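Written out below as structure tokens is the structure these notes cover.
Note that this complex is displayed minus one protein chain, with the remaining chains in position.
In this document, chain identifiers A and B correspond to the written order of the chains, with residue numbering beginning at 1 in each.
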Amino acid sequence: MADPSRYPPPSRAVRSVRSVRSPMAPPRSFLWSRRIFLTLLSAFVLLPVYVMASSSLKPLQDVSGKFRWLPSGLTVRPYLDIWETVPLAHYFVNSLIVAGAATVCSVVIAVFAAYAVSRYRFRGKRLFTVTVLSTQMFPGILFLLPLFLLFVNIGNATGVALFGSRGGLILTYLTFSLPFSVWMLIGYFESVPRELDEAALVDGCGPLRALLRVVVPAAVPGIVAVAVYAFMTAWGEVLFASVMTDETTRTLAVGLQGYSTQNDVYWNQIMAASLVVSVPVVAGFLLLQRYLVAGLTAGAVK
Amino acid sequence: MRRIRARAVRAAAGGAAVLSLLAAATACGGGTSASGGSGESSKTLTYWASNQGPNIEADKKILEPELRKFEKRTGIKVKLEVVPWSDLLNRIMTAATSGQGPDVLNIGNTWSASLQATGALRPWDEASLEKIGGRDRFVESALGSTGAQGQDPAAVPLYSMSYALYYHKKMFAEAGIAGPPATWDELVATGKKLSRDGTWALGAEGANLSNNIHQVFVLGKQHGADFFDAQGRPDFTSDGAVKAVKQYVDFMAEDKIIAPGNAEYAQNQSLSDFAKGRTAMVLWQAAASTFASQGMADDEWGVAPVPVASGAPGQGTSTNSMVAGINLAVFKNTRNVDGALKFVKFMTSDEEQRLLCSTYGSIPPVKAAQTDPAFDRPELKVLRSTLATSAQALPQVPNESQFETVVGTAVKNLFAAAAGGRAVSEESVRAELTKAQAQMAQG
């Protein structure tokens, strides 16, 4: 049995993200332009983040009046109120279920498909990759209504409720991220030496075993990258969620609209809620970003 | 070879595992949508309520005790969903298309004819109306906004409202103005006195399509224009319609009594400006509870009928409000017609009408409930008499909701132009309205 750790291309990619020493000290003009550019860019990036964080701690009169950099008084009231105004926790759970299930399914299916494409020669292979990739260019608006009608008809014919259920949304979202995931994983699997799984096959593993025991472990960065992408796609989608959910299955993307009510727009609560729903995703993303770069390095950009 | 096939089978099993995972995922959501199937037994109903209170949670708190009361009396359990306004029309449309919807639902009364045309709502024939006490229990003007003429109503009135002029007493006093204006000329003259030093006379929701429609519809009536001809075809570019739209936008463009910033208002910011003393007047429907929630005491503001061109409010060119309100409809696909009718009867009963309308600050469309002292507040007296004497229903045509979108957008664009300092002329108004009408002609 071949030892997968003998072929460590992904982890090398992970490491090489860090330390690169330039052979020559950069000239001053370069350093200064870099400094200025990075400062401006950071300001651009940070501005909305600062607004979100600071506004979430402001009392209502601060956010419904003229903008001010610093709050007139700090309050955590918005963070307590957000759970009352809108059933945020409920939406949060919905989003978590939908995005989580969509991610798991999308990754599993993409791994199978990418393995088939990268390891086998078969009729229709090119047709498959071209078709899957071309779905990337389908405007969502084109198939919103047809998909809705399709789900309704399937529901009426089989009794499997897709429309209005989390299941329908999961199916939809996992398919959204599937093309890009398959494409990236094909690239990544190509970078995993064939000798690895061939050795496993020679040792008597079945092809699925070879995939699960050898290829998948060697492709963890690529898989993590794909999972992160799939999760973010599902977590942030608005259009389909607004049509395909009802009160019980509503996701955060749609639910956040509830903060502008008949009486007032509770900007401080909107910002607090935005922060609350963003923190888990951003934190997870930043923790996994190294994999993402590595996954892209080996997968998509070669 | 066989062994390889065995592997293939295992691979297939892997694929099947994925599919069953999906099926499981599907099933986990499936439980909820049984509610979409309209009431399996005669013991449950699903009710979609529109957002009437301060927020959705507040609505649930208001309605749920009433639903329990209903359950106690009839043994029918009502599942409540409060649908935000931003979603309501889309949700009803998808329900109409899919046949999976609630049993009973709230609709904006202006959509009655539009939704009637989809065939998704159960018509209220005489027999059904009898079951809830008959047509005569309701106020006439409210019944005028329940569907196309000559057809059975698509819904029955639930809450009624009309427009009034709300004015800020302190700002009026400081500017030395004795009372609220009764004609548009007076409003502009008064407005010029009030618009100074960062305060403005009138508030508007320039980017709120429905609100724009409500205002220009009434002004259109005053200029003798309807936005639809007798056959129900769009007629947006008549002289009267152009004048009406121009008059409304000119409050900002020409008279400069509306703050330019109002052009992007769509979320009731004009009410919060009013409460803060930045705007002296708003044209609004049943605003009392919003003012209260913004910390304004009831004696800080006054109410008067919406101005007219001249004379006193009445019918025809003296119309000064649209018939605003919420209707209650029964979904055609309901499997529990009996229960649904019982529920509508309950919601339109004198007792519930008094209770709910006084909570929401609206007018009961049920005559008998109006006698309650709760509706004798000065504000509600104005709204009530407007509704009874000088309000007209928006056109009851199937295209009504498209009309709201396209003409509402036209007014929004004109406000944007005015706020950006561009001149608003009859030509530019006519051009916008022509464009709007062309969008309707597509249908």
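By definition in this document, contacts are C-beta pairs under 8 Å (C-beta built on N, C-alpha and C of every residue); 3 or more make two chains touch, one makes a residue touch a chain.
FYI, contacts and distances are computed from a predicted model.
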item: Among "Sugar ABC transporter permease", "RNA polymerase sigma-70 factor (ECF subfamily)", "Alkylation response protein AidB-like acyl-CoA dehydrogenase" or "L(+)-tartrate dehydratase subunit alpha", UniProt-listed name of the chain not shown; value: "Sugar ABC transporter permease"
item: Where the missing chain makes contact, among the chains that are shown; value: A, B
item: Candidates B:49, B:117 or B:355 - the one touching the absent chain; value: B:117
item: Selected residue (touches chain absent from view) among A:41, A:76 or A:89; value: A:41
item: Those residues of subunit B which, in the complete complex, touch the missing chain; value: 1-8, 11-12, 15, 18-19, 22, 90, 93, 96-97, 99, 114, 117-120, 206-207, 209, 259-261, 263-264, 266, 398, 401-402, 405-406, 408-409, 412-413, 415-417, 419-420, 434-435, 438-443
item: Hidden partner interface residues of subunit A, rising order; value: 13, 16-24, 26-27, 29-30, 34, 37-38, 41-42, 44-49, 51-52, 55, 63-67, 109-110, 112-113, 115-117, 119-120, 122, 125, 128, 131-132, 134-143, 145-147, 149-150, 171-172, 174-176, 178-179, 182, 201-202, 204, 207, 232, 235-239, 252-253, 256, 267, 270-271, 274-275, 277-278, 281-282, 285-286, 289, 292-297, 300-302
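Keep in mind that, in the parts below, only the chains that are shown with their structure count from here on.
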item: Centre-to-centre distance between subunit B and subunit A (centres being mean Cα positions), rounded to whole Å; value: 38
item: Residues of subunit B defined as touching subunit A within the complex; value: 7, 10-11, 14-15, 18, 21-22, 25-30, 32-36, 51-57, 81-84, 86-87, 90-91, 94, 97-100, 267-269, 271-272, 276, 289-290, 293-294
item: Sites on subunit A touched by subunit B in the complex; value: 64-65, 84-87, 97, 101, 104-105, 108-109, 112, 148-149, 152, 155-156, 160-171, 206-208, 242-243, 246-249, 254, 257-258, 260-265
